[in-house]
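Omission of a single protein chain aside, the complex is shown with its protein chains in their original locations.
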Amino acid sequence: MSDHENSFVHIASVKLLLVVWIGLMFGTWLTVAASNVDLGPLNIWIGLGIATAKATLVALFYMHLRWDKPFNAFVFLAAFFFLFLFIGFTMMDTAHYQVHVIPGYSPGMGG
Amino acid sequence: MAGHATTPQEGLRVDHHFENADQQYQSAKLGMWVFLATEILFFGGLFVAYAVYRSNHPEVFIFGHHFLDKNLGALNTIILICSSLTAAWAVRAAQLKQIGLLKLMLVLTMLCAFGFMGVKAVEYNAKWKHGLLWAGSYDPHLDHDEPITESTTDEELQVPGAEVEAEVASQAQRVGDADLVESEVVSESTVVDAPTDRSNIASAAEGPTGLAGAGEHGPDEHAIDIEPANAQTFFSIYFLMTGLHGIHVLGGIGAFLWLLWCAQRGDFATGHFTRVDMVALYWHVVDLIWIYLFLLLYLIE
Partner (left out) sequence: MAEAIEKSVGAGPGGSDPDTDNYLTHGKGVLSWLFTLDHKRIGVMYLVAILGSFFLGGVFALALRTELWTPGQTIMTADTYNKMFTLHGAVMIFLFIIPGIPATLGNFVLPLMLGAKDVALPRLNLASFWLWLTGATVAVASIIIGAVDTGWTFYTPYSTTTTTAVTAMTLGAFILGFSSIFTGLNFIVTIHKMRPEGMTWFRMPLFLWGIYSTAIIQVLATPVLGITLLLLVAERTLGVGIFDPSLGGDPVLYQHFFWFYSHPAVYIMILPAMAIMSELISTFSGKHIFGYRFIAWSSIAIALLSFLVWGHHMFTSGQSSLTNMIFSALTFSVAIPSAVKVFNWLATMYKGSIRLAAPMLYALSFLFLFAIGGLTGLFLGSLSTDIHLHDTYFVVAHFHYVMFGGTVIAFLGGIHYWWPKMFGRMYSERWAQVSALLVFVGFNLTFFTQFVMGSHGMPRRYYNYLEKFTVYHQASTVGSYILAVGFLIMAGYLLHSLVAGEKAPANPWGAATLEWETTSPPPYYNFAHEMRAGDPYDLDAMRWDPATGGYVRKDPSSVLASSGEAG
């Protein structure tokens, strides 16, 4: 149980810190275990899901977002949004033009 | 004992341009979160490169990740998670003016960070020994079950695509010297020189043998036995991502040393914990990034 004070800042209880730690350890074990099971294309998504769950634990509790002004979390999430934009468009484009690439070919640079 | 909050105004120094300590604290916090957003986008570029190359050349990643030791990677993950615990605990200690506990937590966090770098050093060293470096320096010395003797034939040493690799790698050495070169179209199969310097050290991955093309496993059975074209790209991405992350770990160590020095000086006796909070936030992001790196580089199947 975390402390909820009238102070201007929240202080995490030892119990909370340790519970989250256990959750992160479990998540790590789960990730490794899941990677040993062949689920085809699902593997990466399960792995990403567990990683994101761990990240959420760290962000919410260790980084205090649970008790902070929501704008701080918004700032952090906004970064991911733009990153996904970048990844998404670039992957879409490279997927389309990669088929036209001649493997190993590079036009002469010298002379 | 469950702590009580520090009264922010007790003896706290407030800079002249702030109205009160709360405004000062919230400003620092927002500033740090904005900075962490920039770190996400900074690393994000490398994740874009990863995503692009993996989605277009999955065989390169499936091949390359076998040379990463899952156990060492998991160990590093555990180390960083523990360091996040101690960092968060350090913030709590600073908030409660428990200076002794604060110093202990700072030291433990740093020990974890050193441990992480130590494991990294072991991994990097193994790669270097095997020549499994980024593209420009990619020069794999690999082993297979049979020892190499004078009677080992060239055919036994060749693996499909390896000759292309050697040619590309040697071209890369010249390009890596930043000379203007003519990159020729690589077409002919050139024979790899008999590798008299190939080591017999086992590759990092347990289980499957290294780049054996020597007839033990056919190409149909184990995809990893066939070194794909551009295998070096995996290692480029590996070193870029883990290297940049490692630099951030070093930065974190520096920051924690600074905090320790501040604690020693008595800066936190008044309950002014903002600095510890900010450094801890940075450290948690370093942990977060590693969580994804571990997954994406070590746990590919």
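Letters A and B name the chains as they come in the text, with residue numbers starting at 1 for each one.
Going forward, a residue touches a chain if its C-beta (ideal position, glycine included) is under 8 Å from a C-beta of that chain, and two chains touch if they have at least 3 such contacts.
Since the structure is predicted, the reported quantities are computational estimates derived from the model, not experimental observations.
**Q** Which chains here touch the chain that is missing from view?
**A** The chain that is not shown is in contact with A, B.
**Q** Quick one: say which of B:S83, B:T109, B:T233 or B:T274 touches the chain that got left out.
**A** Per the contact definition at the top, the residue touching the missing chain is B:T233.
**Q** Can you say which of B:L80, B:A94, B:L108 or B:A135 touches the chain missing from this structure?
**A** That would be B:A135, which touches the missing chain.
**Q** Can you list, in ascending order, the subunit B residues touching the missing chain?
**A** 9-18, 20-21, 23, 26-28, 30-31, 34-35, 37-39, 41-46, 48-49, 52, 134-137, 168, 171-173, 175-176, 178-181, 183, 229-230, 232-233, 236-237, 239-240, 244
**Q** What residues on subunit A make contact with the chain left out of this view?
**A** Touching the chain left out of view, subunit A contributes residues 71, 78-79, 82, 85-86, 89-90, 92-97, 100-101, 105-106, 109.
Keep in mind that, in the parts below, only the chains that are shown with their structure count from here on.
**Q** Express in whole angstrom the distance between the two chain centres, defined as the mean CA positions of subunit A and subunit B.
**A** 15
**Q** Looking at the complex, which residues from subunit A come into contact with subunit B?
**A** 3, 5-9, 11-14, 17-18, 20-21, 24-25, 28, 31-32, 35-36, 38, 43-44, 47-48, 50-51, 54-55, 58-59, 61-64, 68-69, 71-72, 75-76, 78-80, 82-83, 86-87, 90-91, 94-95, 98, 103-111
**Q** Which of the residues in subunit B come into contact with subunit A in the complex?
**A** Going through subunit B, the ones touching subunit A are 2-8, 21-22, 25-26, 29-30, 33-34, 36-38, 40-41, 44-45, 47-48, 51-52, 55-56, 70, 74, 77-78, 81-82, 84-85, 87-89, 91-92, 95-96, 164, 168, 180-187, 229, 277, 280-281, 284, 287-288, 291-292, 294-295, 299-301.
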